[in-house]
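Before I ask anything, let me first share the structure, which is written out below as structure tokens.
Here the complex is missing a single protein chain, while all its other protein chains stay put.
Labels run A, B and C following the written order; every chain starts at residue 1.
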Amino acid sequence: MTSVFWTWVAAFFTLSILSFLYKDNPFYKFAEHIYVGSSAAFYVLQLWVFDVYPKLVGGFQYKVGIEKWILIIPAFLSVLMLTRFIKPISWLSRWAIAFTVGMAAGLGVTGLLQGFLVPQVKATFLPFYVPGTSFWNSFYLSVNNILIVLGTVATIFYFYFSREHKGALGTISRAGITFIMIAFGASFGYTVMARVSLLIGRMYFLIHDWLHLA
Amino acid sequence: MVPLLLSILFSLEPVRNVRAFDTPDDGGGSITVTWEIPESDTFITRIEIFRMEGSTEAAPELVGYFLRPQTQFMDNTVEDGIPYYYFVRIRSDSVYVDSKITTTPAISKAQWFSGRRLPALIILVLYFGFLMFYIFKAKTGGSLFIRKIAGLEAIDEAVGRSTEMGRPILYILGLGYISDIPTVASLAILKRVSKKAAEYEAEVIVPCFDPIVMVAAQETVKEGYLEAGRPDLYNEGQVFYLTSDQFGYAAGVDGIMLRQRPGAVFLQGLFYAESLILAETGHSIGAIQISGTTAVTQLPFFIAATDYTLIGEEMYAASAYLSKDPLALGTIKGEDIAKMVLVVLILMGALMETLGIHWLSNFFALF
Amino acid sequence: MRREIPLAITFISGFLLIVALFIPHKPFGTLQETFNDWYIIVSGFTMILGIDSLLLHNWNKVKRRKSDWPYALALIMSFFLTFLWGLYSIVYEPTHNPFAPTASFLKYFYKSIFVPLQATMFALLAFFIASAAYRAFRAREINSTLLLFSAALVMLGRVPEGEQAAPYVFGIIFLLFAVYFFIEASLLTAGFLKYLYIALGVLLLVAIYPVGKLLLAYLPKIADWIMNIPQLAAKRGILIGVALGGIAMSLRIIVGIERTYLK
Partner (left out) sequence: MREFFEKLGKIDRRIIYLIVAIGVITPILFKARLPIKPLPEVRQAFDYIESLPESSTVLISIDYDASSMPELQPMLYAILRHVFRKNLRVIMLGHWPLGVPLGQIALEDVAKEMGKKYGVDYCFLGYRPGIAAVMLNLGKEIRSVFASDYKYTPLDSLPMMKNIHNYNDIALLIGLEAGSVGDFWVQFAQARFNQKIILGSTAVITPDIYPYLQAGQIVGLIGGLRGAADYETLVNTRGPASIGMYSQTVVHILVVALIILGNVGYFVLRRRK
């Protein structure tokens, strides 16, 4: 019996959200507010159980020496953040923000350098001629490589900012935007299937689990 | 039975050239052991690595094993400064044979410089050099040109039109945390938007996904209002937190769009699948929408559903473009020069690969 | 002082992280993880500010009886009910963890309220992707036409039996284009352009059959090729730009040129 009840609850929320497609209405408003409120609480619990508790409380319990006492720094930064509750000294919270923004910058440099810049440049070092199993196979593979190298270069030129896109630069950057547009179309088309899968999942739930029609 | 008999017939050969040495470029606490496997490796069912602490006389301890032929093992259970000796045992079912014990002691220690990352350091220093050079050049005067970016030109117009219609402006910072650069770039655009809004006395609403981003956004909007000379118009309730659930956030923002009917919607920052939910709802209420993200997978949806889109790097250039700060513009020039260097590098690399010369790509593979 | 100290903190934390990339020795080797742990702790406490903001925002609506205030009340109540349910699971249930498979929090709240809400919101995308495609994919000029074609090819190339439908779909598209060119041509006075349009129209009509055959035989391969060659090239170009721009942005933050939340 309880499982029937909970299936109805799930179906109610599913339909309430879907009703949004027609127009804003009390059911959507209700579901939306319940969703925002309960998910906020959900993430507070998740943050506590999976992050803060093991990292801070667990850290103070199990770590030793410097590794333990250094945890005073984040605890202090946390307190600074909370000074926002006290208006006259709320500017102290900027110190904590400063740390997080500095972290963003540091991680930005190291992450982009290692994770994007170098691997992407290296992956573009492709030979213009590939020996294949036959003439046409070789031709096909070589043309593909040439297209990748030229497409990458043209796209980079599209992002050249400090000169008007006229003349040769204009021609290359227009080729770049052509590549970008083909890419966006393909990427859009590629995603449709995954999104429709989600809808099928919900519809199947309604028709099969709730209404027992199929 | 058959492998056992065979291994007795052929007698299992021990592995050769066992070497143990401090793992290079690490923070200590690790020794790498390597060896060579004899030809008859098809009989091997198990490889075991043994360690002796202090001297070759000490009792051997099993520190690792493989169930398939491998020639390298990293022992991460060692302590720095203590000499260790190793040998490797290979088994064919119950039959086994040991290698010689390593003769030189292996002592692990931490390194102060990662030689492996030298190429990264070179590239970084060069790039920073370009950027700093153009920052200093900008300092000594000389104006820099920057091409028109339609999405940024449209900001003032969007804020203005929204004000004319008597509607608020909705600014969405996406799902990024403050430790993501796109979020910081978005804050720079938010500052400009809130300054303009303050000049027009329009309201800016900023619902947030992450509490730290909310705090930073509050400070940013406050600064924007202050720069416009209207700190009196700012109230903390404009920038508020919703929820840290991706689709809960999308549901909440959709609700705000439908009920507060903003005239202009800014979608700037890091977005995931919810991008299209937000952009389509924004379109359905007839708002002017200016989007921007570095998330390549979401760009097609922004292009399709919003009026203007800042593509990738354009978003990073935005703050320099909007502030017209010569120092920031200097870095844009530096970026462009680096781009040209990379283009040359890519073409050169491809050409070298064609000719069968691989050192450049090997240099880049070192990371 | 109010400005210098934050700038100094930003500089030091950013600079240290960059330097740490090249030093494996303690404490630099693990600095990134250490900072990440700190960040998580700080963000955990900042959540208090977030929740305060959310609840206050909605409580004000209730207090001032703004329109839709009952919903704001529902939001506040759902927050506390969920939170208390989770606490109940922590304190009274044997696993002491609301996210354990046996916890009532996960079994009922998560499965029957949270998941349907999340999944349905996500599923709305199927509708939006259709309406956005319909509205935006117009063959305005050459680039948007290419966008349209690559989207249609990949879309049909991904589903079973897509190659059966594709020849008809593209046949119709070619036919329509041909008709369009003929109409254009009929309205022009004789000249190069007129003959060009007629030629293009004829070309499209002739192409319908071979292109259909080609799609029938190779559509999934064509879709893969678009994803693997031109799509990859453009994505790479964008990512290289993003990396350069992001590093420059980071440098601007570290040296204090970029200071959004400070004057």
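In this section, a residue touches a chain if its C-beta (ideal position, glycine included) is under 8 Å from a C-beta of that chain, and two chains touch if they have at least 3 such contacts.
As the structure is a computational prediction, the values presented were derived from the model and not from experiment.
Engineer: As a test of the contact rule: which chains in view would the missing one touch?
Structural biologist: Taking every chain of the complex into account, the missing one touches A, B, C.
Engineer: Of A:Val4, A:Ala168 or A:Leu213, which sits in contact with the chain we cannot see?
Structural biologist: Residue touching the chain left out of view: A:Leu213.
Engineer: Could you tell me which of A:Val57, A:Ile89, A:Val143 or A:Ile200 touches the chain that is not displayed?
Structural biologist: Answering carefully, the residue with contact to the hidden chain is A:Ile200.
Engineer: Among C:Lys26, C:Lys66 or C:Arg135, which residue is in contact with the omitted chain in the full complex?
Structural biologist: C:Arg135
Engineer: With the missing chain put back, which residues of subunit C would touch it? List them for me.
Structural biologist: 94, 99-102, 106-107, 110-111, 114-115, 118-119, 122-123, 126-127, 129-131, 133-135, 137-139, 148, 151-152, 155-156, 158-162, 165, 169, 172-173, 176, 180, 183-184
Engineer: Need a quick check: the contact residues on subunit B for the chain that isn't drawn.
Structural biologist: 66-68, 70, 246-247, 284
Engineer: Determine and list the subunit A residues touching the chain excluded from the picture.
Structural biologist: Interface residues of subunit A facing the absent chain: 21-22, 50, 192-194, 196-204, 207-208, 213-214.
As a working rule, only the chains that are shown with their structure count from here on.
Engineer: Looking at every pair of chains, which has the largest contact count?
Structural biologist: Looking across every pairing, the one with the most contacts is A-C.
Engineer: Average the CA atoms of each chain to get its centre, and name the chain whose centre is farthest from that of subunit C.
Structural biologist: Chain centre farthest from subunit C's centre: B.
Engineer: Rounded to a whole Å, what is the gap between the Cα centroids of subunit A and subunit B?
Structural biologist: Here subunit A and subunit B have centroids separated by 12 Å.
Engineer: Using the touch rule from the top of the page, what residues of subunit A touch 2 or more other chains?
Structural biologist: Where subunit A meets two or more other chains at a single residue, that happens at 17, 20, 29, 31-33, 35-37, 39-40, 42-43, 47, 81, 84, 94, 97, 100-101, 103-105, 107-109, 112-114, 117, 121, 124, 149, 152-153, 156, 159, 180, 184-185, 187-188, 191.
Engineer: For subunit B, what residues touch not just one other chain but two or more?
Structural biologist: 120, 124, 179, 181, 184, 212, 215-216, 219, 241-245, 247-248, 251, 259, 296, 299, 301, 303-304, 311-313, 317, 332, 335, 339, 342
Engineer: Can you list the subunit A residues touching subunit B in their complex?
Structural biologist: 17, 20, 24, 28-29, 31-33, 35-37, 39-40, 42-43, 47, 81, 84, 93-94, 97, 100-101, 103-105, 107-109, 112-114, 117-119, 121-122, 124-129, 145, 149, 152-153, 156-157, 159-165, 180, 184-185, 187-188, 191
Engineer: What part of subunit C is in contact with subunit B in the complex they form?
Structural biologist: 18, 21-26, 29-30, 39, 42-43, 46-51, 53-54, 56-57, 60, 67-68, 117-118, 121-122, 124-125, 128-129, 131-133, 135-137, 235, 238-242, 244-253, 255, 257-258, 260-263
Engineer: Within their complex, state which residues of subunit A touch subunit C.
Structural biologist: Residue list for subunit A touching subunit C: 6-7, 9-11, 13-14, 17-18, 20-21, 29-52, 55-56, 59, 70-71, 73-75, 77-79, 81-82, 84-85, 91, 94-110, 112-114, 116-117, 120-121, 123-124, 144, 147-156, 158-159, 176-193, 195-196, 198-199, 201-202, 205.
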